[in-house]
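One structure coming up, written as structure tokens, with questions to follow.
A single protein chain has been omitted from the complex, and every remaining protein chain is retained in its original position.
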Amino acid sequence: MTADSVAAVAPAAATPAIDIRAVRRIFRVRDAGRVWDADRAVVAVDDVSLTVPAGGVLGVVGESGCGKSTLARMILGLLAPTAGEIRVAGRHLATLDRRARAALIQPVFQDPYASLNPRRRVGDIVALPLVAHGQITRRDIAARVAEMLTRVGLAPELARRLPGELSGGQRQRVAIARALVLKPSIVVCDEPTSALDVSVQAQILNLLAELRRELNLTYLFISHNLAVVEHVASEVAVMYLGRIVERADTETLFRAPRHPYTKALLASVLTPEPGLGVPDVGLGDTLPDPTAIPAGCRFHPRCPVALEKCRSIAPPVVDGVECHLA
Amino acid sequence: MSAVAEPARLAHRRRLPGGIGRWVGTGLGGVIVGAAVLVALLAPWIVPHDPFAQDLPKRLLPPFWMDGYDGIHVFGTDQLGRDYLSRLIYGARISMLIGVSTVVTSGLIGITLGVVGGYAGGRVDDAVLFAITTRLSIPVVLVALAVVGLFGSSLSLLALTLGLLLWDRFAVVARSTTMQVRQLDYVAAAWCAGCSRVHILLREVLPNIASHLAVVATLEMALAILLEAALSFLGLGVPPPLPSWGLMIAEAKGYMFFTPWVIMIPGVALFVLVFGINLLGDGLRDLLGARADP
Amino acid sequence: MIRRAYGLDQPVIVQFGNWVAKAAVGDFGESYFFKQRVSELIGARLPITLTLGLVGLAIAAVVSIPLGVLAAVRESTAIDRAVQVVALIGQAMPSFWLGLILMIVFGIKLAWLPVSGTGTWQHYVMPGIVLAFSAIPALTRLTRSGMIQALASDYIRTARAKGLSSGSILIKHALRNAAIPVVAIATVQLGFMLGGSIVIETVFALHGVGFLAWESIGKNDFPVVQAVVLVLALIYVGLTLLADMINAVLDPRLRSA
Partner (left out) sequence: MTEALLEVDRLRVEFGDEVAAVRGASLTVARGEVHCLVGESGCGKSVLALAVMNLLARRGRRAAERLRFAGRDLLALPDRAMARLRGDRLAMIFQEPTTSLNPAYTVGSQMIEVLRRHRGAPRAVARDRAVELLGRVGITAPGMRLGQFPHQLSGGLRQRVMIAMALMCEPDLLIADEPTTALDVTVQAQILRLLAGLQRDLGLGILLITHDLGLVARVAHRVSVMYAGEIVESAPTAALFAAPRHPYTRGLLACVPVPGKVRRDQPLGAIPGVVPRLMPGFQGCAFRARCGHAAPECASAVPRRPAGATHDYLCRLPADWVRLEPAA
């Protein structure tokens, strides 16, 4: 049965909030200052398919350069996929007009210093999606902005301040208010707490969890911090060099990881337990290079248990795990 | 009160860069530019004499600080007996006119090209970059001279020529700052909020690069004023008998070994005006945290 | 008759096309006024302009690099302010006027240097100084900002944490990196200086290509003017390529992928 027939038969509740099919994104890069060099192709996201059920939280983890932010930007419509298709709430993202897209899906970015326009007041920043949407009176906008600010734990009076007058945690609350003011059903959180201190991180994570329950939101939650992902996500996808190498519900993945890369990632989480020492993750000192993806299994140069066939044959995907040994 | 500072407040308060000296400099620049604007606007009402009226018997009278000052012509007279102060005042008018019109024309061209190239990227940006490189390879003075030489000198032609030639720095700075701002997440957030490209360019990008462009505007204005003077000095700028400062120096050149003040007075005026504009630009650069280098 | 001899009866676009085709093989036609091959005219005058440009650039570099380093090391002090005021003065000085003043002082009052002409090395001193004035502000500011940036960088902190001597930190670690943009801009600046030399050559009657172009404009001798514009543009393009190459030598990041 195809996804279209499912969508036709079942009511909206069964439609996945995010549905990605065989998405690929290639960047052309040129080395700085070397105009005489040809562009090089970098495959940032390579043939990725995944779905996020409505109301779920999919955590995407992976190291820097693994393509998780590129994936997020494609889902937000900021980048067009080179191939494949993306559906949001059952509708093709490419065919949505900007207002419809904004009403469905909104972002929360990593750096709260770069994500707020320094020359605009907090109230105008939060109101931006409403203004862009049109058809809402100024009085209604002001009321909804005030309501939203209160909802994220900020005093409505802050609407008159400039972002420069706020702390990092307050700024991230403003960004969340802006994301939710149009009442979208999906929020893409790209490392929303990585730039914050732990005490503030806890505040923001608690706020995001609370808002999700109350507003029945779907999150795509991108992070390099496995402890955070374990805390917020219902399902986890592990990315490595542009591909999802393991996908499982959170408990299974943390209890019984199957891909050697997932195992290494989990082993490198340093929990505050004295006496355990620093684990040996056994990955060697070669690092993934998105401009030169190895043949066969792309993890084989770092894999502690790689076999001969891993060097040449691409591994199959079995039960959400892309590995010869799973 | 306790000594706890709210961290946000503290971060917002900017330390005054450069201390008192910087403020004095910026203030001085502001006063010079303000005075020049006033003089240029009010020229017909404040000149003590007709700047075009010749009085050959009263040629090359010395200014007030020299022996032989006649008590009437404060800055003396030129080789045709015209009142030097009056000509100087009208000259300010020409300089400011050229400066402002050049900045408007070149700013429009350069900012449009730079912002569009920086925001669109890809082939559009390659084209903008090519236009900038081509423009930079053109020797400005020579081409301006050639144009005036070809079409005959007039004030409006000169203003137009300079405007069409001096947009490069606007384009370079607008392009590089736009590229920086464009990759900031608030631009991405505006896109996700459903804003149109025009809205993003006008409301999110432009206000955040405006301070850099303001500094470029002062630099270009100063450059245009100097160029007009140089072209007029070479005899291919503003046509006589208009009292451009550069032309005044050129006309007085033949007398400079005997009466050096005839080139000193317009030269100092030119220097002070350009110095004032640059001081103002420097102050703006520091106060707004802007930069004008590519 | 004369119009036909010079091809002036043809449409402008055809004239221009013909000219470009010939210019590509080094044939700029003949001067109306000098009745001489334009390429020969320019060939004879170009060394003078290039000498003037290099003298100007050398003076500018010798003055502005130490000034910029000094200002950066003493950032936000009176010395820094003084250097910046010097740069502002240089920026505001009309070059032709400065030339005239130098002529009055050194040429007439003190009689140290020749007022105009081309013969000896002394003829290049005053024009060189005046030309240098146009490059000193930009180079000083660039050296200063490059040094300030370098001195505030993490690798300078590392160098200090390694206990290196202050001379080694300043020259070996900071100036080496600050020099990368300065050298590139200085090369391009030479192109601008050649373009700007027309004013100075005219003031000092120094018979370079700038002076040639000025004479030719006055005489409507357009083959010469066109050729000078093209030669200066080509020199500029050549200098940008040179700047790219120098950058590749100075900055290892551009050398190898």
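Labels A, B and C are assigned to the chains in the order they are written; within every chain, residues are numbered from 1.
Simple rule for what comes next: a contact is a pair of C-beta atoms (placed from the backbone, for glycine too) under 8 Å apart; a residue touches a chain by one contact, two chains touch by 3 or more.
Quick caveat, the model's predicted, so the values are computed rather than measured.
Touch with the chain omitted from the figure is made, among C:A23, C:A159 or C:L232, by C:A159. Within the full complex, the residue among A:I86, A:V174, A:V188 or A:V232 touching the omitted chain is A:V232.
Although one chain is not drawn, the whole complex shows that of A:T95, A:T137 or A:T271 it is A:T271 that touches it. Seen from chain C, the chain kept out of the figure touches residues 153-155, 157-166, 168, 173, 176-177, 180, 250-253, 256. In the full complex, chain A makes contact with the omitted chain through residues 63-64, 167, 169-170, 197-203, 205-206, 209-210, 213, 224-228, 230-232, 234, 250, 254, 264-281, 283, 285, 287.
One rule holds in what follows: only the chains that are shown with their structure count from here on.
In terms of C-beta pairs in contact, B-C outnumbers the other of A-B and B-C. Of all chains present, the one whose mean CA position sits nearest the global mean of protein CA atoms is B. Chain geometry summary: the mean Cα position of chain A and that of chain C are 52 Å apart. Mean C-alpha position of chain A lies 49 Å from that of chain B.
Centroids built from CA atoms put chain C at 22 Å from chain B. Contacts from chain A toward chain B in the complex involve residues 73, 76-78, 98-99, 101-103, 105-107, 109-111, 114-119, 125, 128-129, 132-133, 162, 164-167, 170, 175, 178, 182.
In the complex of the two chains, the chain B residues touching chain C come out as 17-19, 21-22, 25, 133, 136-143, 145-146, 149-150, 222, 226, 229-230, 233-236, 246, 249, 253, 256-257, 260, 263, 267, 270-272, 274-275, 278-279, 282, 293.
Contact residues on chain B toward chain A in their complex (touch as defined above): 7-9, 11-12, 184-186, 188-196, 199, 204, 207-208.
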